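One protein chain is absent from this view; the other protein chains keep their places.
Up next, chain A:
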């Protein structure tokens, strides 16, 4: 008793089935979904890009670095989290550090960041939140915690000759609540905050 019609071997059935299924699931399906995305939801389907004065400066979803070519943090910009994607926020090499909790390199890196961020912002090391000291899972985390954003306010105000209160109010207005009010964590989108702070001086 066999389900393929008599005389047709299983592998021949399998080969034909795989060809049809590849055409349907591997070509037809993604093309239909792409058509729906491009026609009905083009902004999202193409990466939620952000433009300033007509120029695309990034994606609202993907973090970017605010360092100079040598990797030094630029003091006039709100700084994102440390990144393990390539040399930092490499859009072609998403990755976490994968350091374990007892890894000596990670422990040294956290100590170094702690000292550096404290000095950079003129705060005590104990005030620095965990997200500022740790690399994200993707290396492309677009967000920082509200605490880390607020911690950078005085530095930004001084660097840009802005009133501390104005910058703080700007950060407060950029704190995104949890999704639907209860999912995930409150965040601040670094790119959008930096676009806003750049506009503030005008």
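Everything that follows uses one rule, which is that a contact is a pair of C-beta atoms (placed from the backbone, for glycine too) under 8 Å apart; a residue touches a chain by one contact, two chains touch by 3 or more; residues count from 1.
Everything that follows uses one rule, which is that contacts and distances are computed from a predicted model.
According to UniProt, the chain absent from the figure is "Potassium-transporting ATPase potassium-binding subunit", selected among "Sulfate adenylyltransferase subunit 2", "Multisubunit sodium/proton antiporter, MrpC subunit", "Urea ABC transporter membrane protein" or "Potassium-transporting ATPase potassium-binding subunit".
Interface with the hidden chain, as seen from chain A, comprises residues 1-5, 8-18, 20-22, 24-27, 29-30, 32-34, 36-38, 40-41, 44-49, 52, 55-59, 61-67, 69, 74, 77, 81, 85, 89-104, 106-107, 110-111, 114, 128-131, 133-145, 178-180, 182-185, 187, 191, 194-195, 198.
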